[in-house]
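Only one protein chain is missing; all other protein chains are in place.
For reference, chains read A and B in written order, and residue numbers begin at 1 within each chain.
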Amino acid sequence: MSIPEAILEVKGLQTHYYTRAGVVKAVDNISFVIDKGETLGLVGESGSGKSTLGFSIIRLVPPPGKIVGGKIIFAGTDLMKSKEEEMREIRGKRVSMIFQDPMTSLNPLMKIGDHLTETITTHLKIKKDEALEKAKALLDKLGISPERINDYPHQFSGGMRQRVVIGLALALNPDLVIADEPTTSLDVIIEAQILELLKKLKADYNLTLILITHNIGVVAEMADHIAVMYAGKIVELSDASSLFDNPLHPYTKALLESVPNIRLSEQTLKWILGMPPDLLSLPKGCRFNSRCPHAFKKCFETEPELMQISKNRFVACYLHG
Amino acid sequence: MVRLWITRRFHIRGSGRFLTLTGAAIIALIAIITLLAPIIAPYDPIKRDVGGAFIAPNSQFLMGTDLHGRDVYSRILYGSRTVMLVALASTLLSLIIGVPIGLLSGYVGGKTDRVLSLIMDSIYSFPGLILAIALAAMLGPGVVNMSMAIAVVYIPTYFRMVRGQVLSVKENLFVEAARAIGAKDRTVVFNYIFPNVLPSIIVVVSLNIADAILTEAGLSFLGLGITAPTPDWGFDLKSGQPYFPGVPGRGSYWWLITFPGLMIIIAVLGFSLLGEGLNEILNPRLREGE
Partner (left out) sequence: MDRKVAMASFIEVKNLKKYFPVQKGFLETILARKIEYVRAVDGINFDIERGAMFGLVGESGSGKTTTGRLLLRLVEPTEGEVLFNKVNIFTLNKEEMRTFRRRMQIIFQDPSASLNPRMRIGHVIGHALEIHNIGSVEERKKAVLNVLERVGLSPPQAFYEKYPHQLSGGQRQRVVIGRAIILRPEFVVADEPVAMIDVSLRAQIMDLMMELKREFNLTFLYITHDLATAKYMCNEIAIMYLGKIVEMGSKNEIFNNPMHPYTTALLSAVPVPNPKLKPQRIIPKGEIPSPINPPSGCRFHPRCPIATGECPRKEPELTPIRHNHQVACYHPGEIIKRLNL
């Protein structure tokens, strides 16, 4: 087994949205490391900041959002120090993104083939014919008939379009792929097809993948490591088995207990009382304090830091140190 | 101070704020002169020879006098009453007729909708001013007739706007929900569809008034509608026009057309700004997170 080498190191990342109502700290001091070939699952609900984190890594945060602090060290280079032209070089070629909605991520007026060849020729100095050949080969790998290279997006179904979007993300064999809810808008069986496809491509290309989702089942299946996000912070970071076997953070525990599992015949689902905090007026101390069944005095005074508990396990909770 | 209070009270932000407030300020000014004309005006607007004809603006006659020796300033002040009366009356009439028909047509659909749309589109296809001229000519002079003529021109505008909005609001889930709890059609239209169409109507009303002022001025300018000696900006514009190039040896009697013209522009600007500003405020609010 090869020694894992870090491909992405995020240190103290801060992304804030400057809205009319105030400053929303969507990503608040996030740090983590991803090794090459690893799949990191980023799990959270609405308002957790997981999508913003995905956009931040690739530096595509839409206004009024702005990355205001931290480092994004990708293969040795701090992307925060890169100029926009350098970022354009990197996007699509070395780091690519799969967006959630396949309906809107493709240009309805461009043939599928053109989508692919354009991406390829933007970054590689090869002739159009060569690019076309590459595109056809890619379609084949994606499970789409290469003869459909001249079809338009509307001629494809949702699942097929998502395969094309994945193809676009992988066309140049990037070092890192960020997938933001890639299967959320798809039917169950198509979702299964896409997950199987991603697993195959992961193996074939030795992909490093950041998988952003709120679906616990998907992340259990796909991820090697899982980061659980809540109100802009990572509350727990762990390898997948340990997280499910023994969740440390009360939020993680509650989240896992609130999700129906189709393999169980009888289940009692637990609730999490209360509501996610208003990001404009965060409580003092741990952000989960008002909803936590184990909260004590310290939880309302200072915010817990993400601390390493064991190899591969980090948690931000006073119950664990 | 007042601006700040208004801004905070109505949560107006951005360019919408600027437009709305500026527009509102102008309209407020016009409202003041319309309502208080009898008190502010120094002279009787139809009284001739208060000082002598063609006197240039001076300290006594702020805007000079016209060909009959009447005080232009007083005529301007009283003129706003005529203009605003016609503009508001015609707008109200267009509203009262256009909105309900639009609601009906949009909600009911089918043949009724097709027939009504056909009629409305036919009227709409006429250039506004031409139609107004034709109607005013047919109906004859007078403030009432002018209001009716102008009203007809704008009925299709309300019809089309309301109908379009009804068609889209009708498809909303909460309308289906209303039916599900057993609401009658009438209830669905008045409680669920109309309140959601209302903000757009308000925008159109403001722009409609602006347009109506212009059309009224146009009709009066052409001599269709206002009878002398009623003070009216359009009418005065027409009366003063021949004297603009001036009389040999005396120069241009510019004040005869400048002040009425300016008032028309200001009034139209005020209502247009208000309409555009309201549009910016009311429509973005439909976005998330307000």
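Structural remarks
FYI, contacts are C-beta pairs under 8 Å (C-beta built on N, C-alpha and C of every residue); 3 or more make two chains touch, one makes a residue touch a chain.
Just so it is clear, the model here is predicted, and its values are computed rather than measured.
For the options A:Met160, A:Ile210 or A:Cys299, the residue in contact with the chain missing from this view is A:Met160. Of A:Ser82, A:Asn215 or A:Asn312, it is A:Asn215 that touches the chain left out of the display.
When the missing chain is restored to the complex, the residue among A:Asp187, A:Asp204 or A:Glu305 that touches it is A:Asp187. Residues of chain A in touch with the missing chain: 45-46, 157, 159-160, 187-193, 195-196, 214-218, 220-221, 223, 240-241, 244, 254-256, 258-263, 265, 267, 269-272, 275-276.
Listed here are the chain B residues that touch the chain not shown: 172-174, 176-184, 187, 191-192, 195-196, 290.
Please note the rule applied: only the chains that are shown with their structure count from here on.
Centroids of chain A and chain B (each the mean of its C-alpha atoms) stand 54 Å apart.
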